[in-house]
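Left out: one protein chain. Kept in place: all the others.
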Amino acid sequence: MRKFSMVIFSLILAFAFSTAAFAEPLKVTVPGELTLAQAQKVLTAAVAKAEAIKVPVNIAVVDSGGNLKAFYRMDDAFLGSIDVSIKKAVTARYFNMSTRALGEASQVGKSLYSIEVTNGGLVLFPGGVLLVDKNNVVVGAVGVSGGTVDEDENVANAAAAVLK
Amino acid sequence: MRKFSMVIFSLILAFAFSTAAFAEPLKVTVPGELTLAQAQKVLTAAVAKAEAIKVPVNIAVVDSGGNLKAFYRMDDAFLGSIDVSIKKAVTARYFNMSTRALGEASQVGKSLYSIEVTNGGLVLFPGGVLLVDKNNVVVGAVGVSGGTVDEDENVANAAAAVLK
Amino acid sequence: MRKFSMVIFSLILAFAFSTAAFAEPLKVTVPGELTLAQAQKVLTAAVAKAEAIKVPVNIAVVDSGGNLKAFYRMDDAFLGSIDVSIKKAVTARYFNMSTRALGEASQVGKSLYSIEVTNGGLVLFPGGVLLVDKNNVVVGAVGVSGGTVDEDENVANAAAAVLK
Partner (left out) sequence: MRKFSMVIFSLILAFAFSTAAFAEPLKVTVPGELTLAQAQKVLTAAVAKAEAIKVPVNIAVVDSGGNLKAFYRMDDAFLGSIDVSIKKAVTARYFNMSTRALGEASQVGKSLYSIEVTNGGLVLFPGGVLLVDKNNVVVGAVGVSGGTVDEDENVANAAAAVLK
């Protein structure tokens, strides 16, 4: 009888431990992933640059998974640039290069011609650049749309610089 | 008894106030937004111009948010132009310029090449023009499709002129 | 030589005739199809009824092919009802019955349960009714959305009545 109690007791103990192990909360984000605080810094830098050059833009920040992390549409910025800015950020991260670089490889007669119809639509003109942190890890990308493609890229570069 | 009456009275008063606060109707449209009366004027002018040049067209009017406000398909106009006319109007408003102007910047080798795959599909040939009211506010756009692109654009311009 | 000339002459004549036959313009619309004039009558009647019962609505008219013919969004009507009104009209025409009737056959446990996910999305509540002309031909449907489903259906019925 006593032995039996011990077995029961052990089982309860084991259960308690396993439960404890189970109850330990999952870490649902890879350590080092882009944070909201970082994304906000990127947005703030983008807005500052855009205001300096007097061009209202849409700014989209995606994380290393290419998923939207934060977004601002400045007043008077194009409605059509909401989607363009998000697609610029996604495009840059999906191929780990700026949309300018991808675009150059995707023109008529070039090797990646037609890639823009994949992935639900890619954007092949400048304004999407990678977000690289201090450890040289690509943690996402920023896409800017609203001005000329050069203006957009300038704003994106100024925004990305804050993470270095 | 008197005190009880006062309590009841206070409750009725409180209820009346809270009801009043609640009953105050929301204004669900931002003042200055495109009205149906304006959209009807635009459609009527478009039909008149299209009849004058003997080209049956589809005519779509969107408001400042790019949402459909009014639409006519003239008899014998292409079925395939329903969607084209709506996309022309949306495209013009999304980028605050005519679809002709956007199209010129989006040809192969030009800066916005590939933009047509964004926003669920854009139209980059003439026939979409902005609707600008007397206060110089962009209140929407009109898209016309059914004739040659020049005919479509002529109809759209004639239609947009009625709001100035 | 003379005979040869006659042959040539005959060929030219035949060609001229066949060309004339070819040049005869195609009739691109089935005679009896819903006209824009009819659709405008339907819209006008719908607006009058909606104003009478003080409910701003979206009104969509489709022809016998289920393709959009005309549309009005009254001021202050729901943005989300643009699509609902169009889908109501399409649904009614696709199954040649009111959306109320189709909806009753599509509830949980009924024979058409789940039909709403077909055809790009159907609407199964009242507000879509057939447009039937004086010859008892179904020439399309009208969909109304913005009030309660009963209000919507009342407006749609008042609108459809003008074609009888």
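In order of appearance the chains are A, B and C, and numbering begins at 1 in each one.
The rule is simple: a residue touches a chain if its C-beta (ideal position, glycine included) is under 8 Å from a C-beta of that chain, and two chains touch if they have at least 3 such contacts.
This is a predicted model, so every value here is computed, not measured.
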Next item on the list: For the chain that is not shown, enumerate the shown chains it touches in the whole assembly.
Entry: A, B, C
Next item on the list: For the chain that's not shown, point to the residue among A:82, A:102, A:131 or A:149 touching it.
Entry: A:82
Note to self: For a quick check of understanding: of C:45, C:59, C:74 or C:122, which residue touches the chain that isn't displayed?
What the structure shows: C:122
Item checked: chain B residues that touch the omitted chain in the full complex -> 24-33, 63-67, 96, 130, 132, 135-139
Check: Tell me, which residues in chain C touch the chain that this view leaves out?
Finding: 78-81, 83-84, 87, 103, 106-108, 116-117, 121-126, 148-149
Next item on the list: For chain A, enumerate the residues touching the unshown chain of the complex.
Entry: 28-29, 33, 35-36, 39-40, 65, 67-76, 79, 82
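The criterion applied here is as follows: only the chains that are shown with their structure count from here on.
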Notebook entry, point to check: What kind of graph do the touching chains make: line, ring, star, complete, other?
Noted result: line
Next item on the list: Answer with same or different: of all residue numbers used at the interface between chain B and chain C, are over half used by both copies?
Entry: same
Next item on the list: Could you please state the distance in Å, as a whole number, between where the Cα atoms of chain A are centred and where those of chain B are centred?
Entry: 33
Item checked: Averaged-CA centre spacing for the pair chain C and chain B, given as whole angstrom -> 21
Check: In chain C, which residues are in touch with two or more of the other chains?
Finding: none
